[in-house]
Each structure stands twice: as structure tokens, then as C-alpha cells.
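Left out: one protein chain. Kept in place: all the others.
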Amino acid sequence: MKIDRFQAFSDGIFAILITILVLEFHIPTYREGHLLTALLAQWPLFLSYAFSYFYVGTLWLFHHDYFSMLKRIDRNVNILNLLMLFSITLLDYPMSLVADALTTRNRADMQTAFIVYDLVALFISATFYFMYLYLHRHQELKNPAVTADFYAVIKFDPVRSVSIYGLAIVGTFWSIWLGAILLAGGIIFHFLAYLRMSKQLALAKGSAA
Amino acid sequence: MKIDRFQAFSDGIFAILITILVLEFHIPTYREGHLLTALLAQWPLFLSYAFSYFYVGTLWLFHHDYFSMLKRIDRNVNILNLLMLFSITLLDYPMSLVADALTTRNRADMQTAFIVYDLVALFISATFYFMYLYLHRHQELKNPAVTADFYAVIKFDPVRSVSIYGLAIVGTFWSIWLGAILLAGGIIFHFLAYLRMSKQLALAKGSAA
Amino acid sequence: MKIDRFQAFSDGIFAILITILVLEFHIPTYREGHLLTALLAQWPLFLSYAFSYFYVGTLWLFHHDYFSMLKRIDRNVNILNLLMLFSITLLDYPMSLVADALTTRNRADMQTAFIVYDLVALFISATFYFMYLYLHRHQELKNPAVTADFYAVIKFDPVRSVSIYGLAIVGTFWSIWLGAILLAGGIIFHFLAYLRMSKQLALAKGSAA
Partner (left out) sequence: MKIDRFQAFSDGIFAILITILVLEFHIPTYREGHLLTALLAQWPLFLSYAFSYFYVGTLWLFHHDYFSMLKRIDRNVNILNLLMLFSITLLDYPMSLVADALTTRNRADMQTAFIVYDLVALFISATFYFMYLYLHRHQELKNPAVTADFYAVIKFDPVRSVSIYGLAIVGTFWSIWLGAILLAGGIIFHFLAYLRMSKQLALAKGSAA
């Protein structure tokens, strides 16, 4: 199987998801002449949207760079990828839930919303773990320039992410804001892990050239 | 006609449909502090969504592998494909209907929702049947490595699917849960049929290489 | 400018539009146990959806075949194409309007909805007219195998379409059903015109080979 159509399909899903997030913005009901106040009260939605956009964007960068090291794919990669994309498309819903709960400021509801977001993020990282593992066991799919050194650098990233989101779930029971910080930290961690992976991949390809 | 643009257009529709399914998740109205209870009551939506995602994903895998055996397409393939994609995009609506009916638990409404889903699934399988038939009669469009043996293996799949969904419609009148199991069975059958077709196709291509 | 990215962008818009039409299906409010009755009352939506899908699908087939005769595009083709796609994306709204008006059965509202649909269809055909004209005057963009004979066959199609929709507007004032038949006739005419253009194009390419 050639990798082009696989990438185009995945890119399509990423592009659609990252764009339809904006559909969650709805004009709030407001007293005439008070649109400004109503919009300022929507800061949780903007925050949740900006973070989710950043998160999905980072996942796309990951997907883009990571799969560029493959020579070809097989059926199982296709199926694992569908599972990964399934977990990522789910993000649209907790984004709204977090925005909504931050608006009402109810403690129990904020806990619920953050934990749902954490669970989806944990699920996403778990699918990356399975993908890494599968491709590690099927070296024949990879570009030979990308060696075991590369895998050694990245293999614990999904485990780290899962741990951060697991901690975030526990932390949320203790304190909403600790939970929020851990969730944001998880997303920022992905971005840093992406930068490192990307550099490592450039090295691996460069040394082979 | 070249096959690239045909595949890209089809992939686009699959990618969009599979992503916008998530737009059916709406925050339920809930008493402050009871978001968790409200979310748990949404299990039918999650179930219906997960099954429909799995279904559309399987249909994409089918489409992806099946059309990879063509050398080129003609106008009729393009038109039949639009009909196939029409039937598939319809799935978004019965997905919501099933989720909604499972939430109210009204027997008559659940019957209606399942039967609408069955009818759309039956329609999808029927379009596959016509596509298989057309391509069987136009061997000049196919990669010569893919022989009559391959067709012999897959040709009854759409007939089997249509039968399962037909049975599901009848079964739903008798018992909702029998109907639900047959519907789920039909979707799982597609996945198994995909795995078999995919193996067969790899064999056919391999023996020609 | 290469034609690939132009086609991919256009295909993307067609694929998205044809898929999001389904988002206009909303679960009607219904008395528990009467979902079936409520769904059957949605026949105008299904009809309007099926026609609009068929219409957008036909426009895609046109776009697909017609632009396959170009060697390259220039900036003006890109801009005219954006205008054409603008007119086509508008279709989503009159589709809903027609469905809604057919549900209430109010004569004045049905007239309004049909005329809005006619106006959008007329606008679409007008953009095709300008595209045909522009490309006729810039033969250097075309595949040399596609000669003036081809243009002679197709050049009046947009004029014919504009006339049909103009007639449909006038007819709607006289009788709703006459207006509906003319509108449906216009859409079916596009499909027949597509079939003819497609055959003519195959001839032109064949005679050059």
C-alpha cells in the first residue's frame, strides 16, 4: 500500500476537525447594547478553543513528521490510524464541555468536564503508544535510515503523556486548578516532545544522506 | 480518466463525514452540579457514534483497497460512486435517530430508528453490489493481475449484507434487541469481509508480481 | 500555475458542500411513540436533499471533466473559479428553505423558497457561462486536442440553463408545481448536458490520440 492516500485521508480529517472546532462559537443571548459584556464572558470558550486548536495542530505536526519516516503502510497501520483519528475527533466535545463548565463555575461540573477532556487526551496518547509499538515491531515498513536510536528517544513519550493525564485526573479531584494546569501541561508537553522528535528525525535522515 | 482525482474526492467525502459525526454531540440541558449524570445518560449517543464511526471507517478501508485494483475509471464508475457516497453520507441522520430513541426508550420509536438505520445500511450495500457488478462487466478498467478468482471470493458479500439488514428489519418488529444485534452484526460482518477481501487482493497482486 | 492544486482545492469544496448538506437533517420534535409519523412528514427535506445532492454531484462531474481539458490555469481562472464555487456553496440555504416551505405548504412561502433556489441556480449557470467565455478566449490554456468543435457543442448550455431557471421563476408566480417541475427540469438538464459534454470530450481526446 502506498502512503500517499493514507496521509491525504489523515490530513483531511485533521484539517476538518481543526476547522470545525470554530463551529462551537455561538452568539450568546445578550441584552441589546451589551454584546461586548456577553463576548467578554465567553473567554472560557476562546481559551478552550485556542488550547484545543493548538493541541490538534500539534498532533497533526506529529502525524506529519512521524509517518514521513515510513516507506509504506500495511492494513494494520491503516486500522490503528483510524482508531487514532477516532480518539482525536472526540476532542471537539470535551472542548465545549470545558468551556461550558468554566462559564457556570460549578465545581462539580468543572471536575467532570476536565476529567472527560483528560480521558480523551489519555485515549489519544494510548493510541500513539500502540502505533509506536506496532511500527517498532515492523521495521520493514520504515525508512532504513531511521534506526533504533530514534525509537529509543521517542518510545516513552506516549507513556509520559498517559501518566500526565492520569495525574491530571487524580489532581482534578483535589483541586480544579491543579487539574487544569496538569491538562495544559500535557498539551504543552506534546509540543515539546514534537520539537524533540522532529529534530531527532532530521538527524536520522541527515546522517543517512 | 485518471483515478487520482476520483480517489481524492471520495477520500474527502469519507474524511468529512467521519469527522462531522462528532457534531451530533450537544451539551445536554442539566441541573447545575449534575453534568456527570447528564453525560452518563448520553451513552446511547456515544455508542451510536462509535459504531457509526467504525462503520464509515470500514467502508473507507473497503473503498481504499477495492479501487486500488483499478487501472482507470470511466464516467459510469464516477456516477455509481456518487450514488454510493450519497448512501453513505445519509448515515449521519439515523445515527442521531438511534441515539435519540435509545435515550427515550420508547419501543415504537426505537423500532423506527433502527429500521431507518437498517434501510440506509441496506441501500449502501446495494450500491456496492451495483459497483461490483459493473466492474465485473468492465474488466478493461481493472488491473489485469486481479482475476476472476478475486471476484468469485467477494461477489456475494453485498448480497450477504443486504440479507443481514433485511433480516434486521424483520427482526426489529419481533424484538428491539434482536434487531440491534443483527444491525451490529451487519457492521461487524463488513469489517470481516474487508479483512478477507484485503488479504485476497494482496494475494492476487503478489502472485502477479 | 499548475492545475493540480486548483483541482484539489475545488474538489475539497465540492466534497465538503455535498457532505454538509446532510447537517440540515434535524430530529423533528415529536410525541413519544410517534417518531415514524414525524419522519414521514420530513419527506420534503429528503426530496430537497436528494435533488441538491444530485445537483452538486452533477456540478462536480462537470467541473471534473471540463477542467481536465486544460493544460494550465492562470490567475483569472482561479478567481472565476472562486466565484463559481461561491455560487455553488450558496445552494445549502435554499435547499433548507424549499424543504421548510414544502412542510408548511404556504403558497407564498413556497413561491419565495423556489425563487431563491432558482436565483442561486441561475447564478451558478451564469458563472459557468463566464468561465466558458473566458476559456474560449484563452485557447493557450487548453489542451490543443480540444478544438473549437467541442466549444461549439457546449457553448449554449449555460444560456439554456439560465433560460430554464428564468422560466422557472416566471412559472412559479403562475403555479407552484409548474415552477417546481421547471426547477427539477433544470437540474436534470445539467445531468444530460454533462453526459453529452463528457462524450464529446472523450471523442476530442480520442481523435487527437
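Points to keep in mind about this one:
Going in written order, the chains are labelled A, B and C, and every chain counts its residues from 1.
What we mean here is this: a contact is a pair of C-beta atoms (placed from the backbone, for glycine too) under 8 Å apart; a residue touches a chain by one contact, two chains touch by 3 or more.
If you're wondering where the values come from, they're calculated on a predicted model, not measured in any experiment.
Of the chains displayed, those contacted by the omitted chain across the entire assembly are A, C. Only one of C:L17, C:A168 or C:L182 touches the absent chain when the whole complex is considered: C:L17.
Only one of the listed residues, C:T37, C:T104 or C:Q139, touches the absent chain: C:T104. Contacts to the hidden chain, counted on chain C, fall at residues 1, 5, 8-9, 12-13, 16-17, 20, 23, 75, 78-79, 82, 85-86, 89-90, 92-93, 96-97, 100-101, 104, 106-109, 112-113, 116.
Taking the complete complex into account, residues 7-8, 11-12, 14-16, 18-23, 25, 27, 30, 32-36, 39, 50, 53, 57, 60-61, 64-65, 68, 195, 198 of chain A touch the chain not shown.
As a convention for this text, only the chains that are shown with their structure count from here on.
Among the chains, the centre nearest to the mean of all shown protein C-alpha atoms is found for B.
Averaging C-alpha coordinates per chain and comparing to chain C, the farthest chain turns out to be A.
To overlay chain A on chain B by their CA atoms, one rotates by 90 degrees, a value rounded to a multiple of 5. Chain A and chain B have CA centres that are 27 Å apart.
Between the Cα centres of chain A and chain C there is a gap of 38 Å.
Along chain C, residues 16 each make contact with two or more other chains.
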